[in-house]
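Only one protein chain is missing from this complex, and each of the others stays in its spot.
Labels run A, B and C following the written order; every chain starts at residue 1.
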Amino acid sequence: QAQDKKQLAFVVNAASDFWKLAEAGVKKAQGELPNYELQFKYPAQGTAALQNALMDDLVAAGTDAIMISSVDPKTSVDAFNRIAAQVPLFTTDSDAPDSNRIAYLGSSNTDAGVQAGEIAVGALPNGGKCMGFVGFLGADNAKERIAGFKKAIEGKGIELVDTRGDDVDFARARSNVDDVLAANPEINCMVGFYSYNPPKIYEALQAAGKLGAITVIAFDEDPITLGAVKDGSFAGTVVQQPFEWGYQGMKLMAAYMEGDKSGVPENKLIIVPTKIINKGNVDQFEADLKAAIGK
Amino acid sequence: MLAGGSILKMADPFFRLADISKSYAGLQAVQGVNFAVSSGEVIGLVGENGAGKSTLMKIIGGVIEPSSGTLEIDGVQRKSLTVLESMRSGIAFVHQELNLFDNLDVASNVYIGREPLYGGPFRLVDRKKLNADVQPLLDRLGVDFTPETMVSDMSIAQRQLLEIVKALSLNSRLVIMDEPTSSLTLIETDRLLAVVAGLKASGVSVIFISHRLNELTKCADRVVVLRDGCIVGELAKGDISHGAMIRLMIGRDLKALYVPPAARPGEDVLKISNVRTTVYPTQTVSLSVRQGEILGLAGLVGAGRTELARAIFGIDPLLSGSVAVNGKAIQVDDPRQAIGHGIFLVPEDRKRCGLLLDISIAENIALPNMQACASGGLVNDVIVAANAERQRERLHIRAPNVDQEGSSLSGGNQQKVVLAKWLAMNPRVLICDEPTRGVDVGAKSELYEMLRLLADSGVAILMISSDMEEVIGVSDRIAVMHEGMISGFLERAEFSEHNVLRLAVGESIH
Amino acid sequence: MFKKDIGLLILILVVGTVVAVINPLFLSAINLGNTANLVGLFGIFAIGQAFVIITGGIELSVGSIIALLGVLFVDLIVGHEMAWPLALVLMLVLGVVIGLIHGLLITRMHMQPFIVTLCGLLIYRGAARFYTQDGTAGFGFGVSLPQLEWLTTGRTFGVPHSFMALIVIACLMWVVLHRSVFGRYLYAVGKNEEAARYSGIRTNRVIIAAYVISAILTAISAIFFAMYTRSISPSSHGNFYELYAIAAAVLGGCSLRGGEGSIVGVVLGTVLLQVLQNLVNLLGIPSSLNFAVMGSVILIGVLADQQFAEYRKRKSEAAGKISTA
Partner (left out) sequence: MFKKDIGLLILILVVGTVVAVINPLFLSAINLGNTANLVGLFGIFAIGQAFVIITGGIELSVGSIIALLGVLFVDLIVGHEMAWPLALVLMLVLGVVIGLIHGLLITRMHMQPFIVTLCGLLIYRGAARFYTQDGTAGFGFGVSLPQLEWLTTGRTFGVPHSFMALIVIACLMWVVLHRSVFGRYLYAVGKNEEAARYSGIRTNRVIIAAYVISAILTAISAIFFAMYTRSISPSSHGNFYELYAIAAAVLGGCSLRGGEGSIVGVVLGTVLLQVLQNLVNLLGIPSSLNFAVMGSVILIGVLADQQFAEYRKRKSEAAGKISTA
């Protein structure tokens, strides 16, 4: 009987808490779309090959439309086109503008990077030296965020000295921060580009007794990050709205399946803006978040 | 009769060793050996365990390099040989320790390194020709396996025969046989001796190493005796006798090889009733061994003796039947339990089961009894070494010290180490499977003495042996097995080669 | 050997049937084609791994070689505009060189295979990441190499060419392993290197040859993978593939102690792993359970095979018992 309903799939790039919010959005959409079966798919590992194989399997299993957060959109164009030839394909989180995808729904990583840079400029009026921390140095979202950040701090006396990668190994993420604290005493600012980086920075600083002594700029809304913003240990964080991606994305796909193509704008980009969260608006944000997940 | 090689008027030697020596760290295994081989002669090579026989042969076979000296083949002098050069010069080698690939079949093992090929660039093996080439060799030795038999399914005796087949297949000028008969029974041995005679007749030379001296009296044209790495003498055909060989080997006469029992045997200690094992699931075996008695267990290769011993010791499962010690039925699912009841086994394949080749003699001896060398679960190495030292002296194990690794010992000395680990623990029942396989006469007499002393002190001994002389000489009573069942018991008065053989092939003696 | 292969085949058929009953799409041409393609990609280097394992060695650098050669291949064609046949030959030559280095370090320098290839795993991965500065190497949009694409990712009568390549390679390697002199030597060396030397086999050459064969097959795989993914993120491309390869070989009857294994077994091992991967996606099992399902099926399958073999043995023994009575 499962086959009677139309099946929509949301495929993400890796398993992380960040996507829990999108999943919550998809759940909410499911409540409003009784004629659809919505799936939320994590790949076994975050590689393009596995993602593409997963999409092939989904299509083979009868999925009717897919929304994907690609690990590597730029060079997965052919794979996307192969899928897009069979079912409507949407991208989220990171875009592949050259492919035959119907539309992109998500935030702009470059804009998010710029917003992070603005936090730094505000918090470091006398300039400073920053160290970045990220999962995959080569990934597009990392590169765009870093580029945006650099653009915003240019000429403001602030420098991004280096960025350290950890391959999403939390122990390495932590020891990278420890090592920088030991080896680079000149650093007075740290940027955590992936959602789990800021909590690791927080814990390392806490262990070293340097909370507050170093300016930290964060991305995303890990509970520890929000807590640190609240108590002033972090200068601020740039958040995306994955809940909206999941919710709006599913509604968009369902509408599209029913022939309503008005949701897709001319430029095929649906940007859900990112927000700066600082001490001033963190409580409000947290309350909204809780309401959205329904906890 | 000492030295001076020109006793025999033979064809000119084609192979000669000049002043060959080999030393291992701190040990002179072979020392200044001069040795020549002419075509068509059978040379017996004897010496105590560790005298250097295998080492010398390995030098000829190209397995090890001599420390000094030269080898001369057909007038060409060399410092050393490689295995391939040795083979190409027409030398075939039956190694003392088996060197077979048990993941391959018989035919592949025989022709490994020289497979017959289909023409063409791919070097594909011509399996039909391979099997066809091997079959006549198997027939010649009258063995009970086929070219397709997997080596992993073969018993140790069968494997030894396979090694011989391998050497025969080389069509060489010189065949070296390093203790080829150590696990063969009389029938296979006779067949082998016939093959040796055939080789000799066709102009092939044979170097034959054995600790069963009467084989040499039967087949050798001359006997070369090694002691401590040196040639200490040579016996011409007419002079070859037990006494002469022993005198040269150990430098003195041996008192009687076999020691008579001091007391009459007592009650049954080990009693097995209606036991069935996995190799012969259709046959049952019942026998008992009395206190102070040595019960010899004879039979042909594959008669099921090893299997029986393994089952009693808890290695293999008993399909049915019972084992009792001192009248009490016991459960043996594991060697540990057997040991707990005082049943010890000296296994047939010492290299695989008897000892750990790369740990020290001392630890090997201590292994089954480690608790006794420990306090509070911690091992006291001083006690381990002291116990081992005591056993080394008692059994005259030839090793500089007990820290030596098992692999550096000669075969006979390894056997003594296996025995030593049980003697350190006071056995009630001792099962010895081919206890003197590869052991020299001197050591043999010591081992026999040891077994007799043990028996006299009340131990019940079950001695499995394929050496006819030994079975008749040592046993108080003989049981003979044939295809998985006991075909008869012999009391001392009935002991004779003839009787044992009749029972072994399944005939009755009456 | 043969019996083991049968057991594996039965396991694959059982799993396949169960999946097909639950979701008939499993047997659709498109799904079978996709699975066959992946079997081809993974099978080629798994066969290489088997050669090494039969000698008693291990090759841990498979995944890293696939990443490094993939990156180089793509970059030579896209960045340096090299003709693809030349780039392909160059990759195979590089494969030979890598295999030679591993073989020589292991035989001449007497290093443990585990250490040598673990260092390979680290070094090649590092080299690949450094070469692209941790970026992604890929054929951009619109880059088209029709012949190469047809050759590697094309299909004929619906059969992916990668799968055909596997079949051809498997047949070739079957002859080499099971029918040629070299194959014999391989088994002999794996079982007992010393005895092999006593038999006049040049064991070092045999071992080196095994590593070279493995590296060449891995290089071929690397090109197929590069063309399949079309983009290579050097930090993750090919991660864990050595485990896949070893698992396929061991499932297929290779023993890590050397001297055992068959080509048919390795191919079946690869098929099983891919079918398991496929069924998770096809049955809509939460992808978090992906690994757990795979592990459980392998465990139960091997266990059942083992128990069945023992049951057969006991039964034949019991038959012996009855004939006594």
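Basically, contacts are C-beta pairs under 8 Å (C-beta built on N, C-alpha and C of every residue); 3 or more make two chains touch, one makes a residue touch a chain.
If you're wondering where the values come from, they're calculated on a predicted model, not measured in any experiment.
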Contact residue for the chain not shown (choose from C:R129, C:H161 or C:R202): C:R129
Candidate in contact with the missing chain, chosen from B:D19, B:D74, B:E267 or B:D334: B:D334
Touch criterion as defined above, residue of B:L235, B:L355 or B:L490 at the omitted chain: B:L355
Selected from A:V121, A:A208 or A:V272 as touching the chain missing from the view: A:A208
Chain C, residues in touch with the chain not shown (by the definition above): 58, 60, 105, 109-112, 114-116, 118-123, 125-127, 129-130, 133-134, 235, 243, 246-247, 250-251, 255-257, 286-296, 298-299, 302-303, 306-307
Absent-chain interface as seen on chain A, which is shown: 14-17, 19-20, 42, 45, 137, 162, 164-171, 173-176, 178-183, 196, 199-200, 203, 207-208, 223-224, 226-228
Hidden partner interface residues of chain B, rising order: 21, 23, 25-26, 67-68, 313, 315, 334-336, 338-339, 345, 347, 352-359, 363, 366-368, 370-371, 374, 377-379, 421
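Everything below uses one rule, namely that only the chains that are shown with their structure count from here on.
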B-C or A-C, whichever has more C-beta pairs in contact: A-C
Centre-to-centre distance between chain B and chain A (centres being mean Cα positions), rounded to whole Å: 74
Centre-to-centre distance between chain C and chain B (centres being mean Cα positions), rounded to whole Å: 44
Distance between chain centroids, defined by C-alpha means - chain A, chain C (Å): 35
Chain A: positions in contact with at least two other chains: none
Chain B: positions in contact with at least two other chains: none
